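Not every chain is included here, but those present sit where they belong.
For reference, chains read A, B and C in written order, and residue numbers begin at 1 within each chain.
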Amino acid sequence: MNSEEEKIVEAVNVSVKYGQTEAISGITIAIKPGDYIGIVGPNGSGKTTFVKAMLGLVPLSEGKFVFGVKPVKIGYLPQRTSALDPKFPASVSEVISHGLLSEKKFPRRINSADKRRIDEIASMLGIETLKNRNVGSLSGGQQQRVLLARALVNKPEIIILDEPTNALDPHIRENFYELLSKLNAETQTTILLITHDAGNIGNHARKFLYIDRKLIFFGSFNEFCASCEMTEYFGPYAQHYICKRH
Amino acid sequence: MHQMISELVEALQYTFIQRALIAGCLIAVCCSFLGVFLVLRKLSMIGDGLSHAAFATVAFALLLNQSPLLVSIPLLMLASVAIYALNKKANLYGDAAIGMIAGTGIALGVLLASISGGFNVDLFSYLFGSILAVGKEELYAAMFLCAAVISVVALFYNELFSISYDEEFAEVNGIEVKRVNVLLMFTTSITIALGIRLVGTMLISSLIIFPAVTALQISSSFKKALILSASVAVFSVISGIFAAYLLDFPAGATIVLMNALLFIISFIIRRIKS
Amino acid sequence: GKENEENTSNLEKEKIKVIATLFPSYDFARQIGRDKVEVKLLLPPGIEAHSFEPTPKDISAINKADIFIFTGGAMEPWSLDIIAGIDRKKTIVVDAGKGIKLLSISGEAEDAEELPEEKEHGEEEHHHNHAGKDPHFWMDFDNAKKMVDNIASALAEKDPAGKDFYLKNADDYKAKLDSMDEDYRSSLDKRRPRTIIYAGHFALGYMAKRYGLKLIFPYKGSSPNSEPTPKRIAYLIKTMKETGSKYVYHEELLEPRAAKVIAEQTGAKILLLHGAHNVSKKEIKDGTTYLDIMRTNLDNLKTGLGEEGKNEL
């Protein structure tokens, strides 16, 4: 297969409307296996809408998403606009185990290999001591790590993360980025990561998707930093800030 | 003390007490398992709500001259799916959706009762069962129901749990959210329809809510909550029936009050712990 | 004298334990059995059948009773559940309404249903047979007499030694019922207008039919769960104005709210027509009987219906 042609998912002219107003319109991009894409854009620019549309959580008003031949395993970390119910009696390991259900056939059972996997990801994210705690009683950053673990536990082929580092402390944040880079490098995991941490994401992601209701830029970081159009669009300072050229 | 025991031994010799104990425990297990899911999804009042809806279905059955139970079960399954659909499509809270179906059910029942002129029976009498009047076939029905509910919960445990906790994530994760939800609603409506006939609305509704909230007071994991809920339910039925016999109280009401007592105990335990 | 003899000759023999579900059968059993029986009314006074829940001791009392009297599946579907569990060899189960032609709601007589023989007889199937039948048959004195016979023969079966006693008491009581019936006829036959404005449920159909009275009530259907319709209330008010009726009747045990509203609009007064399903705690304490109730009903009908001989409008 020609690696130029190989795509894991392709957005073709994707538009989404809420009521009358268009949140995103006419976005066309092709994502290749192994891509590590930072998705950036101002508040309300449609980043969350774009990934939700890809996941089938909001209906498209136009266009389509085309996935690669075989069904792909997806890990998803939603943006924390709706929260975990603090009254729900779910322990940390139970919540992480939900991430493993996607690969299973009926009847979906958690076996001992799964349990080892849960322990593994929990200790990668530094929450192994919280395993039996009720998720509702954790601190904000601890909860965020549980949800990260849930998204990563089944070794997905695409990981879609909506502002994953919010609420994480700097130490954990660095660990987390390292983990992602390792997954990306070692297992060719495709990563889509929405972030406002534009000054930092360039150190990790290798591609750059800038959305502002429509597609503004999609390409590698080097391309972005070299693009005159982008210099025009953002002004020289922002590009400088993102590209860390100083 | 000695006399109490001999009274209880006497009680156990009655077929109606034996049946009440067995059927009561079976129904209690069904309700308490489903209850945990229902309470967490803000569908606590579904027992009450569907019993109101059953009012209309019984009126409808009498109008068609059909067996009320046979007509009610499919209609209640429909009603429970309607609650689910309102919850999703109209973006309503579960309890509001239940209230709407309940209100519409009662109103339709009253309307049918008024305009039909064809029947002169009290519609409520078809709804109310008594745990002390469980027949042989009803006992078999309870066994069958219990087996069905336990299988559903056991086979779909992880799906049900995942969907109850975070429906959006479950959806992305490839779980058949709609199908599992409909399965839960169907199981619930059959349990309620049969349960109302067997042990009455009051007891069904209470057995859905009380054991679950009691378990939620002191459970940090979901599995513990399920197990605790079932234990509380079974204990309340057994101790309630015996207490009712000793004190000459109505059995259903005693079981409900026993449940209330167990809740208070678990509430105190939680308070002491923290 | 004879009664005393009976009792003393059977000193070791206890009273026959009878449990009845509804007030009329309870009262009839008392009148027939006198002090040879101990009758218990299952439904506590003033309690409505749905909020009633038997205690385990109630059920074991039924199982230990000699005779259990119920009033038929249409009136008390809940009793069927209890009957199913009764050991028929020990306890005689009496359907007080056996042999009575039930009126359908449209007014035609039909055969009463058979007593469910065994539990295997599907209950649900049994239930829907009652749709469209009026179960308040005790409001007709002929039917009351049949009930008396049914109860008397059950007592006689249980206690063959007392057979004559029971049959004689039953005959005496039936004579009282006949004379009350005669009072009704003679007092009501010539009254005009003969329309009963009844702000209650459909409980008086048998009485109205027997004495050729016209009964109008604000419910469109005849189910106890139906609500009044505004048009029917308006119709009641209109009828009162047309007939010049000065009284509106209400049913027992319930607050006469609808009756009050009609009375207020028309300036009429409110009177009770007792359906005798169940009685209040006070009435039980006062020892009120079925005949007392029917006597009061007659008095109230005499007050409320038109004058004798006056022409109907």
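To be clear about the criterion, contacts are C-beta pairs under 8 Å (C-beta built on N, C-alpha and C of every residue); 3 or more make two chains touch, one makes a residue touch a chain.
Since this is a predicted model, take the numbers as computed values, not measurements.
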Which formula gives the number of each chain in the whole complex? A x2, B x2, C x1
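Everything that follows uses one rule, which is that only the chains that are shown with their structure count from here on.
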Quick check on this structure: which chain has its C-alpha centroid closest to the centroid of all protein C-alpha atoms? B
Determine the centre-to-centre distance between chain A and chain B, using the mean Cα coordinates as centres, and give it in whole Å. 41
Need the CA-centroid distance for the pair chain A / chain C, whole Å please. 75
Any idea how many Å lie between the Cα centroids of chain B and chain C? 36
Of all the residues in chain B, which ones touch at least 2 other chains? none
Sequence positions of chain A contacting 2 or more other chains: none
Parts of chain C lying in touch with chain B, wherever the complex brings them together: 49-50, 53-57, 59-60, 63, 74, 76-78, 81-82, 84-85, 105, 119, 123-125, 127-128, 130-135, 202, 219-227, 229
Okay, in this complex, where on chain A does chain B touch? 55-57, 74, 76, 78, 84-85, 87-91, 94-95, 97-99, 101-102, 106-110, 132-134, 150
Contacts from chain B onto chain A in the complex sit at residues 40, 154-156, 158-159, 161-162, 164-166, 168-175, 215-216, 219-225
